[in-house]
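Only one protein chain is missing from this complex, and each of the others stays in its spot.
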Amino acid sequence: MTARIGIGLVGAGRMGSIHARLIAGAVPEAQLVGIADLRLDAARRLADEVGGPPVFDSIDELLARTPCDAVLIAVASNGHLDAIRAAAGAGKGILCEKPLALTLADTDAAIRVAGAAGTRLQVGFMRRWDPDYLRAKARLGSGEYGRPLLFKSLQFDTEPPPPNYADPGVSGGIMVDMGIHEFDLARWLMADEVVEVHAFGSSLAHPALATVGDVDSAVVNLRFAGGATGTVELARNTTYGEDVRTEVLATAGSVWVGRLPLTHGASSSGGVGGTAGSIASDTVDPRVPRFEMGYLEQTRAFVRVIADDRPVAVTGADGRAALAIALAAARSMDEGRPVSVGGIP
Amino acid sequence: MTARIGIGLVGAGRMGSIHARLIAGAVPEAQLVGIADLRLDAARRLADEVGGPPVFDSIDELLARTPCDAVLIAVASNGHLDAIRAAAGAGKGILCEKPLALTLADTDAAIRVAGAAGTRLQVGFMRRWDPDYLRAKARLGSGEYGRPLLFKSLQFDTEPPPPNYADPGVSGGIMVDMGIHEFDLARWLMADEVVEVHAFGSSLAHPALATVGDVDSAVVNLRFAGGATGTVELARNTTYGEDVRTEVLATAGSVWVGRLPLTHGASSSGGVGGTAGSIASDTVDPRVPRFEMGYLEQTRAFVRVIADDRPVAVTGADGRAALAIALAAARSMDEGRPVSVGGIP
Amino acid sequence: MTARIGIGLVGAGRMGSIHARLIAGAVPEAQLVGIADLRLDAARRLADEVGGPPVFDSIDELLARTPCDAVLIAVASNGHLDAIRAAAGAGKGILCEKPLALTLADTDAAIRVAGAAGTRLQVGFMRRWDPDYLRAKARLGSGEYGRPLLFKSLQFDTEPPPPNYADPGVSGGIMVDMGIHEFDLARWLMADEVVEVHAFGSSLAHPALATVGDVDSAVVNLRFAGGATGTVELARNTTYGEDVRTEVLATAGSVWVGRLPLTHGASSSGGVGGTAGSIASDTVDPRVPRFEMGYLEQTRAFVRVIADDRPVAVTGADGRAALAIALAAARSMDEGRPVSVGGIP
Partner (left out) sequence: MTARIGIGLVGAGRMGSIHARLIAGAVPEAQLVGIADLRLDAARRLADEVGGPPVFDSIDELLARTPCDAVLIAVASNGHLDAIRAAAGAGKGILCEKPLALTLADTDAAIRVAGAAGTRLQVGFMRRWDPDYLRAKARLGSGEYGRPLLFKSLQFDTEPPPPNYADPGVSGGIMVDMGIHEFDLARWLMADEVVEVHAFGSSLAHPALATVGDVDSAVVNLRFAGGATGTVELARNTTYGEDVRTEVLATAGSVWVGRLPLTHGASSSGGVGGTAGSIASDTVDPRVPRFEMGYLEQTRAFVRVIADDRPVAVTGADGRAALAIALAAARSMDEGRPVSVGGIP
């Protein structure tokens, strides 16, 4: 076997753990060479699970003490820029969870420091690596489906953000934290730019979110440069599991990704008594990551990029463009009017 | 409009009512010219519903007093032969519910009298006229799916037969009453003959059926002349609606007809609590006939056959062949051994 | 049997034909006593199909020459008000296809003339009578699903309107012609009023629609008085059949109505070759009406209302409210801003 790419993981929380387990179990071409987290015990617990790499209480310690080729950033969103600065300063390849930063200015700074350091910066839009989404993209790109007319995408979670993540100053709020995935898909699948958005939001399910300026559900209208339209729906309280569904209606066909999150199990009991009954389909445990394959392929692609010294597929500019849409949608909710994406500072 | 084909309906029970409503509402090329039933009040109620044709207390009265082109026979199975005799004697075209009769000898008699009278005799295998089954047949016939290897078909009802129909001397028992549809499909879809069967049965759900020599569920293995195999399952007690599913696995493809009987409605409620929930899909009310379109197209085809003086598509010989399989399956259950279809007297 | 309610049908086009066949075939408590259409040959053809009621070249002729209890209006939308005036003037009960009229002023006039004549006026929102929608409504009304948060509904047709219906001056345009169903569902299922809407539209699939001021696809954001949000999507060009899907996410559950319009048939052929294949599910022929049961129950309910002298369930006020939302959505598309429903003249 050729030498493995050494990856330092920054952040041992929920996302960091997903990444660490996948790298250890399913990316033989990479090796987890260190885990950094201010909460050293969390880093240690995760390290124990994935073969015992050394742990550090900061990205700086990790960079100083462990030889590595690349860094995977999975800390809270408001800490991304600092981590990118440190990693770029050390000349490491960077795979950063979305969003790169919470403002366009910080995003530009992140892109700039990576560019100046001549290092690779890939954004963690893992759905682009999911096999179902890849097939949808290939279909739309084949020409066989005609011209895309209408984009639909929804993301319904089962729960509000955890307390330490409820502050939009940390998470970016629903549009940036959740919606950015749909906005990236909108650009990618439609092969077009979103130029104007309109959004309504509400916090009827989790009124506490209103006190920090966030909402728990929202609907967003999209207008694309080429004239097509789109809609995005976000919510935080399904009873049936995590729900992600995307659909593109084109002039000569349609593609769908996602369906209600069903397992292979179902049952029916109780009497019929002359009237119709029902069949209950079990839904996927919301703790099971829907996009495991996406995370995996994303990391594999990143590792190959580092190993082969090639450009990344999902760039800082992609991260910036999706963030601009998210910020425009958030502003539209606030101001009660359609907002031009180009006008976001 | 050209003259309509006049149809006399014999039998105003469940099946007769389905046919009468469909003819009145959706077969403009035919006209219901009379309804005969020993239970004259049932005939009258049905006549009131479908535009008020005259009613009679026997097929003989109907044939004597109302000019008609054809007769649709929907009385209990053990009355089919007498009705066929009467209709053939009067030179009328005949559409007879399955089975033509409860024994091969009576079936042969039915075919003979129709043949001697030079009248048309079509058997009511309505699934052959269902659009989904027709597409499956066309696919298998196209050659694109290769050679059929394995036939699977099930029919699960929600209830045991009604008391007046529980006697196998009236209904023919589960293999003849229910299974004959699957056995006809087996021959038709596989374009092959069933040469040997083996069956197990049980009456655990409705033990009363055992007292009359019938069962409430059964499994049947089929062996085809060309070497393929098949399986049929029958039962009488689902909690979720009427279930009919058929599947053919071929060397280069598969076709499916039927799925769990779901409506367009579903719901989920109650908390998730960190674990997976479920989505309950409403099932079709078992009183809604699944094969309405099949009954309709069957009658339309029969009417065209009468009008155009052409041969029927589903012949007495088809009825005889399916009955032979059903009788062989019933005998296999009784005798605990595989039974050759050709050996049924 | 008690006396039947006599219904005069006005309009022998696509919708009129659906109603006529259902009344003749499945509403024994009503009788079709006449069909009026300026195109007398269309009226005659339809009459032939449904038992031969007399035909007339105008609603006035029908009212003058045939005793009837009620009138079912199924002419083009821009002719509804005149027909309502005639029927109300003759004191007949009225079941009118949606929309009552193309403007709020004309709708108010329609409601006024019916009110002044003391006659019943029911609007043809047939989805309210569909069993799946009725179950969804009952579920949301049960309290078990908590508070509704987010309403989603889409209607995708397979084709643009026929040439004689493409003029928004005749049909009302996409928001009135198609969207009004979703807007009525929004009010009914959410048990709340829509107060503000925002819409984007496009005519990329059928550019000819742009020349008459209409679009072929649109997305609409809804804001409800109680704070909830919603989204409606409309389009006119699916390749897979007619698609209607509605969903309500509530604080303690979700309800769904509709799914991709699949039949019971599916197939797979061709080689796998080590990679995944696909299973093609047949979709419903778009000419088969999805809401036959809704139309039927709607008419039955109307007939009972007339027979029992009770108030209608779906009132002129319901028709007006849904139209106001549709007009606000159309204006939002035109003016590029959110529009308050209350501000529509």
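Going in written order, the chains are labelled A, B and C, and every chain counts its residues from 1.
The rule is short, and it goes like this: contacts are C-beta pairs under 8 Å (C-beta built on N, C-alpha and C of every residue); 3 or more make two chains touch, one makes a residue touch a chain.
Here the structure is a predicted model, which is why all the values come from computation and not from measurement.
A.B. asks: If I'm reading the header right, one chain is hidden. Which shown chains does it touch across the whole complex?
C.D. replies: Across all of the complex, the chain we cannot see touches A, B, C.
A.B. asks: If I consider the whole complex, including the chain that's not displayed, which of A:V176, A:L189 or A:V257 touches that chain?
C.D. replies: That would be A:V257, which touches the missing chain.
A.B. asks: One chain isn't shown here. Among C:G141, C:G213 or C:G277, which residue touches it?
C.D. replies: Here the residue in touch with the unshown chain is C:G277.
A.B. asks: Check each of C:Q31, C:T229 or C:T263 against the chain that is not shown and name the one that touches it.
C.D. replies: C:T263
A.B. asks: On chain A, where is the contact patch with the chain that was removed from view?
C.D. replies: So the residues of chain A touching the unseen chain are 1, 21-22, 24-26, 28, 48-51, 131-133, 135-136, 139, 144-145, 252-259, 263-271, 279, 282, 285.
A.B. asks: On chain B, what residues meet the omitted chain?
C.D. replies: Touch set of chain B with respect to the missing chain: 147, 149-150, 152, 154, 156, 196, 198-202, 204-205, 216-223, 226-231, 233, 235, 237-240, 249, 251-254, 256, 260, 336-338.
A.B. asks: Against the chain that's been left off, what residues of chain C make contact? List them.
C.D. replies: 158, 238-241, 260, 262-263, 266, 268-272, 274-287
FYI, only the chains that are shown with their structure count from here on.
A.B. asks: Report the chain closest to the protein's overall CA mean, measuring from each chain's own CA mean.
C.D. replies: Chain nearest the overall C-alpha centroid, as shown: C.
A.B. asks: Distance between chain A and chain C based on Cα centroids, please, to the nearest Å.
C.D. replies: Result: the chain centres lie 40 Å from each other.
A.B. asks: Between chain A and chain B, what distance separates the C-alpha centroids? Give it in angstrom.
C.D. replies: Result: the chain centres lie 54 Å from each other.
A.B. asks: Could you grab the centroid distance between chain B and chain C? Build each centroid from C-alpha atoms only and quote it in angstrom.
C.D. replies: About 37 Å, centre to centre.
A.B. asks: Can you tell me which residues of chain B touch two or more of the remaining chains?
C.D. replies: 263, 266, 268-271, 279, 282, 285
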